[in-house]
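Some notes on the structure that comes next.
The other protein chains are all here in position, but one chain of the complex has been omitted.
Now for subunit A:
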Amino acid sequence: MRTTPRTRMTRRAAVGTAAMMLAVTACSSSDSGGGDDGGQITLTVGVFGQFGLEEAGLYEEYMELNDNIVIEQTSVQENSDYYAALLTRLPTGSGLMDIQAVEVGNIYEVTNELGQYFVDLNDYDVDTGHFMDWKAAQATSEDGRVVGLGTDTGPMGLCYRTDYFEEAGLPTDREEVSELWAGSWEDYIATGEQFMSDGPDDVKWVDSPGGVFNAVVNGYEERFYNAAGEVSYKESQGVSDAWDIAMRAVDGEMTTKQAQFTPDWERSVANGDFATISCPPWMLGYIADKSGDAGKGLWDYAAAPQPGNWGGSFLTVTEASQHKEEAVKLIEWLTAPEQQVRLFTERGSFPSSEEAIANSEDEIQGVTHDYFADAPIGELFTQAVDGIPTLIVGPRDQVIQEGLANGLLAADTQGLDGDEAWDATVRSIDNALDD
């Protein structure tokens, strides 16, 4: 359930592509919905990556509760592959699953431009009141159709290496660290400058310029589109601030010059080549996986300078489904507060349901992460949710964001100066958006 920008397909891209091919062939033979088999109803679910629902045992539980339901999940590793395949199937209505997951980067397009292919959940008396307002708003179209229910969110913090901080003479306690840059990304970069001069020689401050950009820009309401729905990344304050902060990291040689989620980037995570990284909940698992035992106990988790959300997904029901009613019931159950809490305690995906956070305060607050020096992540994420702006999302958010991250990486690796990189980025994005 992370944002997987397409420029950052990992080495599993091939696997993902292969899986997509398989999915294509598999689905073309068995039409959507599955069949009724002696009263049994098969509900198919299409997801991307390690979505977590199956891993947390939620399907199993639902099947136990409902004897007549069988749930089958198909997962495509990369969201960009998954979404492209979804797009090709929607207009024909064939090969679709009953339930399709949608990443936040695509939710605007799904809700507004492709809304007719999805079930309007208003027709099924679904309770959407328990979601965070901004999360529910993202899956609601301008004319009031609700096409998706939120699964998780990505309240952002910063992960940092305590050992490197100590070497650089910086505080290591997570509260003191949060104080270093509280309220200001400028301070975060300034701390980075200090780190670069005092810290270990072969360690950089941050993993990638694109990561810095994402973290900063997600703290602004207006990023790539304005409230009127027009592309406005060239003028938006968010983009311009985020670009400048990221360029400072580039100019200060503070990054490992990688694109996130590439194999090389994964190796730099594993080898501990950098001291800080923007950390939505799903990133913790990523770091723990990649760094393994070598990094255990060395990482900790501090608050981000400004609140922001990175990633998170939705579940939708397709119009082509043969079992809309059952499918709607299933997604309602999967995204209900109790199940969201379980998804968090089992998988670390932070709830998008306000009620889940309020009702199960003790359960959520009690969650700690042993890999991150037993950081009380339940408590920290709950704080990180405060003040997350209602992002204005647009249909081509993903393309624009990746274009900008690409431009920053070019500045970082090919010696373009800020203006050159910006010009090249604008040309590239405009070309991609042009009809």
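We adopt the following convention: a residue touches a chain if its C-beta (ideal position, glycine included) is under 8 Å from a C-beta of that chain, and two chains touch if they have at least 3 such contacts; residues count from 1.
Just so it is clear, contacts and distances are computed from a predicted model.
Undergrad: What is the protein name, per UniProt, of the chain that does not appear here: "Sugar ABC transporter permease", "Carbon-monoxide dehydrogenase small subunit", "ABC-type multidrug transport system, ATPase component" or "Alpha-D-ribose 1-methylphosphonate 5-phosphate C-P lyase"?
TA: Hidden chain identified via UniProt as "Sugar ABC transporter permease".
Undergrad: Touch as defined at the start, partner being the missing chain; which of A:71, A:156, A:377 or A:410 qualifies?
TA: With A:71, A:156, A:377 or A:410 as choices, the missing chain is touched by A:410.
Undergrad: Which listed residue (A:268, A:335, A:382 or A:401) would be found touching the missing chain in the intact complex?
TA: Once the missing chain is taken into account, the touching residue is A:268.
Undergrad: Which parts of subunit A face the unshown chain closely enough to count as touching?
TA: That gives, for subunit A, the contact residues 6-11, 13-14, 17-18, 80, 84, 87-88, 90-91, 109, 113-114, 256-257, 259, 262-264, 267-268, 271, 273, 399, 402, 406-407, 409-410, 413-414, 424, 427-428, 431-433, 435.
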